[in-house]
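Shown here: the complex without one of its protein chains, the others still in place.
Right after this comes subunit A.
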Amino acid sequence: MAQHVSWEEARGILRKLREEQVRDGDLVVKLWEDVLMDSSHKLGNELWNVYEQVCIAALDCQKLEIADLCIEALEAKFPNSVRVKRLEGMFLESEGSFNKAIEIYQEITEKDDANMFAKKRLVAILKAQKKIPEAIEKLNEYLKKFMTDYEAWNEMCDLYLSIHDYANASFCLEELLMSNPHNHLYHQKYADIKYTYGGTDNMEMARSYYAQAVKLSPSNMRALYGLFLSATNLSSSSGKGAKERSLNSKYAAWAAEQIATKYKAQQPDQQLRDTKVLESIEKMLESLQVAN
């Protein structure tokens, strides 16, 4: 595939991957090896960003010789660079030499306490060693200093989810919501956590946040499904009065209609018929009516 791409196209693809922070090591390495390596002199100053990107991609694919070449080139251009040192640390990590990597990161943080990358790599090492409680503790320390680091809050949330600590996972998402109140994905993930946590109060919260996510982005299918499910659950909840249950049935029915409309508009007929999506939604709606 990569052979049929021109060097400008390859450069464009790498730029896009950097901007959108997509993790696709295989593609990056192929584009480098098949296309850009021979045209690297045409890249100008962008070459150094590309070297860094290819290095990390190569580490992801365990192509350590390529990573080594990139690091050498970067070291020659930027001797004593902390950014290059971080790559050396990551190289050691990918070899499994965690202790040596930790030494490098600690050297970096001793010289510069505000170096976020080195601190986060230390957390990543703990995660790779399956030391989840320690990773959480270290990330907590980090977040006390760098509380606007969204990537870190997201990672923290996922770490808590991996040990089923839904309360703390919610807390992480709340931090993200406070600083990004218009991000429909955060509303939806928060709702997902509340739903999973369970219980009537959490179910109601989930429904509210799903509704907000739908309001912010009417095409968020997960939010629509979430709204449908949470409303369905609440409509048959014994902790709720008849009026509330009936309201929730209406919400569920509305969500189901939105979902069905989107499927009919976007899916080809054959697929729609074969996968029986509409039938499965009907089925869930029927169980709603039975409960009421």
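Keep in mind that, in the parts below, a residue touches a chain if its C-beta (ideal position, glycine included) is under 8 Å from a C-beta of that chain, and two chains touch if they have at least 3 such contacts; residues count from 1.
The criterion applied here is as follows: contacts and distances are computed from a predicted model.
**Student:** Suppose you had to identify the omitted chain by its UniProt name; would it be "TATA-box binding protein associated factor, RNA polymerase I subunit C", "Protein ECERIFERUM 7", "Phosphatidylinositol glycan anchor biosynthesis class T" or "MPN domain-containing protein"?
**Tutor:** Answer from the record: the omitted chain is "MPN domain-containing protein".
**Student:** Consider the whole complex, including the chain that is not shown, and state which of A:16, A:111, A:145 or A:283 touches that chain.
**Tutor:** A:283
**Student:** Specify the residue from the set A:98, A:171 or A:263 that touches the hidden chain.
**Tutor:** Considering the complete complex, A:263 is the one touching the chain left out.
**Student:** May I ask which residue of A:39, A:179, A:246 or A:271 touches the chain that does not appear here?
**Tutor:** If we include the chain that is not displayed, A:271 is the one touching it.
**Student:** Of the listed residues A:164, A:182 or A:250, which contacts the missing chain in the full complex?
**Tutor:** A:164
**Student:** Per the definition of touch given earlier, which of A:90, A:104, A:229 or A:252 contacts the omitted chain?
**Tutor:** Checking the options A:90, A:104, A:229 or A:252, the one contacting the hidden chain is A:229.
**Student:** Can you name the residues of subunit A that touch the chain not displayed here?
**Tutor:** Counting only subunit A, the missing chain is touched by 1, 23, 26, 60, 127-128, 130, 158, 161-162, 164, 189, 191-193, 195-196, 206, 221-222, 225-226, 229-230, 262-263, 266-268, 271, 274-277, 279-280, 283-284.
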